[in-house]
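The other protein chains are all here in position, but one chain of the complex has been omitted.
Up next, chain A:
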Amino acid sequence: MAATDVDVFSNEEKRSLSLGGHVGFDSLPHQLVSKSVTQGFCFNILCVGETGIGKSTLMNTLFNTMFENEEASHYQNGVYLRPRTYDLQESNVHLKLTIVDTVGFGDQINKEDSYRPIVDYIDTQFENYLQEELKIKRSLFNYHDTRIHICLYFISPTGHSLKSLDLVTMKKLDSKVNIIPIIAKADTISKSELHKFKIKIMSELVSNGVQIYQFPTDDEAVTEINSSMNAHLPFAVVGSIEEVKVGNKMVRARQYPWGVVQVENESHCDFVKLREMLIRVNMEDLREQTHARHYELYRRCKLEEMGFKDTDPDSQPFSLQETYEAKRKEFLSDLQRKEEEMRQMFVNKVKETEAELKEKERELHDKFEQLKRMHQEEKRKVEEKRRDLEEEMNAFNRRKVAAETLSLSQPLKKDKDKKN
């Protein structure tokens, strides 16, 4: 029904009227803003980069706070993702910030599967949201949105080009999340090397068809700054939470024997640009893009996989509910059939085993009979032998007695002979 209503509206002529006085609906944006402020905002950052490249330090520097973080070891067996959620507040704005870390990325000798846990994590967050959306009783306004709004990809400052792992990973992620590539630990690259490095990276990304996040240039308020920032990608950043005295101020910096690298000095690194773009200007746009583009793509693919279509062969709009019902029936009948099959198999197996057991029983019985007969045979033989033996013994005894009596009479004679 809703579809036909909209059609009616767009076919009608829209007439613009002029107002005779101040009505007051120009306060709508303010109402929206105050509603969102009361609700609070949520933002999810995914940091992808090798162990020790400076992910945690950069997060601390960006949000000017110490998120608790243990140093990761290089000897993990695989890559796993570690999400941590924090509640931050600035003025009267609440931010539920989730930082997801990739632990063990780039450490294994064989990195062919390194990208997989990351892709799986992103998909899982989309899936959870989709499940919530499809629920009968849903509370989207209350739902803690864990979908990743931005992926910061930390590039190692080799000065030559991207690493092969970087290319492979970014290609897998570019259709699922907004990617902003950044050059980490940029205080090891000199200005001229940096210029060449940035050009090389961007050209490699373009020639391999990797889609990174472009700051939006369609809103006049931010067009200028965004388009100039787009030209500075990838941002070369330096992070630090330690403060060093420069002039008469304490600034966040890194102290070397040959000089001090100031984090917020724009001629030293692009940290300020990153903070500006990521937090101060485009945070809301990142959330929108995630929902309107990446999530919608995921949802479409997922539902198509399940067999849903928007229109059937006759070009009549399908209702989601009907398709769902049909699928469910199909599934249930499938299930029943499988159950039947399994039951049959089970019964057959039982019959077989029974037959086997019977056979074995018979064999055992036969063997028993045989053994019994053998035993009896043996017994008989032994009996015979015993009788023979007894007879022999008797015969022997008789002979013995006879010999004894003979010998008894003999020695008398002998003695007599001896005496003589």
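Here, a contact is a pair of C-beta atoms (placed from the backbone, for glycine too) under 8 Å apart; a residue touches a chain by one contact, two chains touch by 3 or more; residues count from 1.
The rule is simple: contacts and distances are computed from a predicted model.
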Q) UniProt names the one chain left off this complex as which of "Septin-type G domain-containing protein", "Fructose-bisphosphate aldolase", "Myotubularin-related protein 9" or "DELLA protein"? A) "Septin-type G domain-containing protein"
(Q) For a quick check of understanding: of A:16, A:142 or A:164, which residue touches the chain that isn't displayed? (A) A:164
Q | Which residue of A:128, A:230 or A:255 touches the chain not shown here | A | A:255
Q: Could you list which residues of chain A touch the chain missing from the display?
A: 50-54, 71-75, 107-112, 114, 156-168, 184-185, 187-188, 190-191, 204, 207-208, 254-262, 267-268
